[in-house]
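Let's turn to chain A:
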Amino acid sequence: MTSAPTENLHRLPGGLRLPGFKAQSATGEIREVPIPGTLILPVRQHAGSAAQPIVAVGDRVMRGQPIARAEGDFSASVHASSSGTVVAIESRAIPAREVSEAVCIIIETDGADTPWDGLAPITNPLAATPDALLEAIGKAGIVGLGGAAFPTLAKLRHAVDAGVDTLILNGVECEPYISCDDALMRNQAVEILFGTRIMLTALGLRQCAIGIESDKPEAWAAFTEAASIEGDDRVQLVAIPTVYPSGGEDQLVYLLTGREVPSGGFPSDVGALVHNVGTAAAVADLALTGTPLISRIVTVTGEGIANPGNYRVRLGIPIADVAACAGGYTEHAKRLIMGGPMTGVALTDDALPVTKACNCLIATGPAVRTSFEPERPCIRCGECARICPVRLQPQQLLRAHRYGAGDTLDGLGLIDCIECGCCDLVCPSHIPLTQSFRDAKLARRIDVYERERAERARERFERRQEREQARADAQAAETERLKQGANPNAIAEILARKRGTPGGDED
Partner candidate 1 sequence: MSANRGGVIGGTLKLGLFAAIAAAIVAGGWRLTDERIAANTHAARLAQFESVLGATAFDTLDYDAPTVVEPPHRLPGDAPARIYEAFNGGARVARVFEVQAAGYGGPISLLVGIDAALVVTGVRVVSHTETPGLGTNIERERSDWITSFDGRGLGDDDGSVWALKRDGGAFDAFTGATITPRAVVEAVHETLVYAQSMEAAP
Partner candidate 2 sequence: MRFEPALSPYLRPETGVGAVMREVSLALLPAAVIYFFFFGFGILFNIALCIAACVGFEALALKLRGLPVATTLSDCSAILTGVLLAFALPTYLPVWVTITACGAAVLLAKHVYGGIGFNPFNPAMLGYAFVLIAFPVAMSSWLPPAIGDLDYVRPSVLERLTYLFTGGWPAGLELDAITRATPLDLVRTAARDQLMLEELRSASPMFGDFGGRGWEWIGNFIALGGGWLLYRGIIRWHIPVAVLAGMLIPATLDSVITGGASGGPGFHLFSGATLLGAFFIATDPVSAATSPRGRLIYGFGIGFIAWVIRKWGGYPDGIAFAVLLMNAAVPLIDHFTAPRILGRER
C-alpha cells in the first residue's frame, strides 16, 4: 500500500472550511447499544424500491435471517437484527426526507439474540468469482453506508458493466459532527482493507484510492498499521484537504482523478466507483462471519446529548433507545437531526428507528444558528456562487425559481446541485437557498411529468382524430357510392369494371 502526495490532487471549485464539532464524539471508542424490546425494521431503508416482506405476523425470526426480499434491480433485502417474534407488519413513519412512511416489520425481541443458521462466511473470498461475490453482497442487503443508502449490488453491477477502472473508498467524512467513519477507520482499518480487496476482486480492478481527510491522523495511522496485515499495492491512501464537501461522490472523484462526472451522470461514466469505508467494512464482515447488514456505526452527538460518542447500533432500534444509551438528552435538545448538520434531515420524533442510512444523530438547540438576521432579498454578492462546489450560480437559480422562469432552471444547472448547503452558509441575506433548490427540483419533476402526460394525451388525441377522419372519409365514400347507385351510368360502370376496361369516366 502506498500513500499519494497531496499536491497531486485536483482543486475543487468552491467549498467551505467548516468548524468540525467532532471532538465531542471522536474518541475512537465504539460502544454497543443494548438490544431493546422492540425492533422496527422498515422494508425501505435504502434508495430505490421497497423490499417485499417474506415473514408473517407471529413468525419467529433469528438474528441475520432475511425478513424482506429485494424487489427489482434497485432494492435491498432486510434482515432481522436480533432474534424474536414478528408482532406486526404495518405502515409506519420512517426517518427520510421525501417518502416519510413505509411498511415496517416489528419484532418483539427475545433477548437471546440467536443467530440464524443460514449465515455462512464466504470461503476464501479473494479467490472467489466476481459473480459469487456479487450474489453474496446482494443477499446480505448491503447498501452504501455513506448516507444515500444506495444498494451496493446495483452500484457494483453497474460499475462492471460500465468498465470502471478505479475504485475510490470514501473515508473523507467532511461534514461537521459526524465521526462514525473516523471511529470505524481507527478500529477496523484491517477489515476495511479486506473488504476493499474483496470489492477489487469482485470488480476485477487494479486500482483503488482511499481518501481520508487530513484532519484524521489517527485513522491514517491505523491504515498504515493495518497495511502490514492486509496490505495491497493496488490500494493507495490519499489525504484529502479538510474542505467541505470533499466527501461528496462527484467531488471526490474530481479531487482524485480530475474527471468531471457529467451532468445527470454517475461516477461510472468517468470510470470511477465510490464507496464509503463502512460499506467496505460491511463486505468484510459478510465474508468473515457471514453476517448480513444488520447494524451500523452511528455518531450520537450534539450539545443535546449527555455522552456523545460512536455507537454500534442494530438496525431497527428506536432512536430514543440510542439516545438513552448515550446518557439521554440534555436541556439543549430541541432539534433532532439524522445525518450531518449540512445535509441531514430534521426528525420530529425519536420513536423512529435507526436505519441503514442513519450515520449520525445530532440533538441540538436551535443555537446552531449564530446570527439572527431575518431573510432579506438577495444582494447578488456572488458569495454563494464562489463557494458552490459545482460552480452553479445559486442567486440566479433562486431568481429563476422564485420569479417563475422555470424552464431556465435546467440551463442554470438545477439538477447539478448536490444540495450540499454551502451556499446557505455564506449568504449574508440568510436565504434558504438549498431548500429552495429542493423545492425547485420537485416542482420541475412535476412539470416534466405533466408535460409527458400532455404529450401522451396529444398523441392519443391526434390518433383518434385521424381515426375519426378516416371513418368520416369512409362514410363519405360510402354515401357517395350509394348516391352513385342512382346514377344511370352505374350499371355500365359496374359492367365496365367487371370487364376490366375503363368506362364512364366523364369527370
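Just so it is clear, contacts are C-beta pairs under 8 Å (C-beta built on N, C-alpha and C of every residue); 3 or more make two chains touch, one makes a residue touch a chain; residues count from 1.
If you want to know what made the cut, all candidates are chains of the complex that A comes from, given by their letters.
Note that the structure is a prediction, hence the values are computed from the model and not measured.
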item	value
Of the listed candidates 1 or 2, the one touching chain A in this complex	2
Chain A to candidate 2 touching residues, read off their complex	13, 18, 176, 250, 254, 260-263, 265, 320, 329, 333-337, 339, 341-350, 363-364, 366, 368-371, 373-374, 376-382, 385-386, 389-393, 395-396, 412-413, 416, 421, 424-430, 432, 434-435
